[in-house]
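All protein chains but one are shown in place.
After this line comes chain A, so read on.
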Amino acid sequence: MKNLGIATSIAAAHKDMPGGLLPALHGIQDALGHVPPDAVPVIAEQFNLSRAEVHGVVSYYHHFRSAPAGRLLVQVCRAEACKAMGADALLAHAEQRLGCGVHGTSADGRYSLEPVFCLGLCASSPAIAVNDEVHARITPALFDDIVEEARQDS
């Protein structure tokens, strides 16, 4: 209920902005960690759109999520420059270390693992991001250190 109130007020604040739907969805995801499916009708109402249209937008973009992520969102770059420096092996290591597959969340709700297609760190590959903090030249050992440190901070 509290979440719905937040979603409604963010949607209302953006409804008159030209092309305001994406900024509204960003605002909601930034505030709540995801775009709750039951917020879709209230967003649709504010923007005078059908629910299907809003759902269509939320599901089209990789960035928006319908369920909360784990406390640490770990993104591993899978694009070419990172592949050239061992990103595939790094991803396999990440799955093992975090205890979840790509697009998954670990059973304890601590980690979510997502692929990302380029972080713009291609000259320092392979690269990852943990809750939006970027890290480059990642080895499996460094990966473990970064995740451990982020876990303690969070």
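Annotations
To be clear about the criterion, a residue touches a chain if its C-beta (ideal position, glycine included) is under 8 Å from a C-beta of that chain, and two chains touch if they have at least 3 such contacts; residues count from 1.
Assume contacts and distances are computed from a predicted model.
Choosing from "NADH-quinone dehydrogenase", "ATP-dependent transporter sufC", "2-iminoacetate synthase" or "ATP/GTP-binding protein", the protein name stored in UniProt for the chain missing from the display reads "NADH-quinone dehydrogenase".
Hidden from this view is one chain, which touches chain A at 18-23, 25-26, 47, 53, 56-57, 60-64, 79-85, 116-125, 127, 129, 132-137.
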